[in-house]
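Take this structure first; my questions come after.
What you see is the complex with one protein chain gone and the rest in place.
Our next item is chain A:
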Amino acid sequence: MRAGFTGALLFRLTLAAGAAPAEPPSYRLDDYQAPVPATLNGRPALTVAEARALWEGKQALFLDVLPHPPRPEGLMAGTVFMEKPHLSIAGAIWLPEVGRGELAATTETYFRQSLAALTGGDKSRKIVIFCKRDCWMSWNAARRAQGYGYTSVLWYADGIEGWREAGLPTQDIKPYGS
């Protein structure tokens, strides 16, 4: 009895100390920059080493889903609007906005059509989805791609930060289709 109580307490303490949260039943809708689960649909996220092996073997499509507001509509003529450089995994394709909890119909179409074009319609193609460390958008986007019927979607949760810390190649990229 006593041991059981201590065990439960320890378990709770471990959770409180920053154990990964459980997977939610559906998409994360807000507060995207927060600790993420360890798994996607029960499958552990890729480690940096695993992502690197896939990248070096050119075995997978790497998709960066960091959001990106384009130059706004409605700016006065001549307004300076700077596009910040976006450093990503070298060779990755940037599909902004597709990792939000709910998508506008146009964004959903953009994601579906981009995936179809990039995989050549091969739903078994290996796809690695990432954004930043502790960013739910990559989790959402990977889950969504699975929902579209892609069967080899891998989630790389450590993001560009993990990649850079490992000293792996990066590249300044632009949104796909822009």
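Throughout what follows, contacts are C-beta pairs under 8 Å (C-beta built on N, C-alpha and C of every residue); 3 or more make two chains touch, one makes a residue touch a chain; residues count from 1.
Just so it is clear, contacts and distances are computed from a predicted model.
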- For the chain omitted from this view, which of "succinate dehydrogenase", "Secreted protein", "Sulfur-oxidizing protein SoxY" or "Glycine cleavage system H protein" is its UniProt protein name? "Sulfur-oxidizing protein SoxY"
- Which one, A:25, A:42 or A:69, makes contact with the chain that was left out? A:69
- Mind listing the chain A residues that contact the chain we can't see here? 69-76, 79-84, 100, 102-104, 106-107
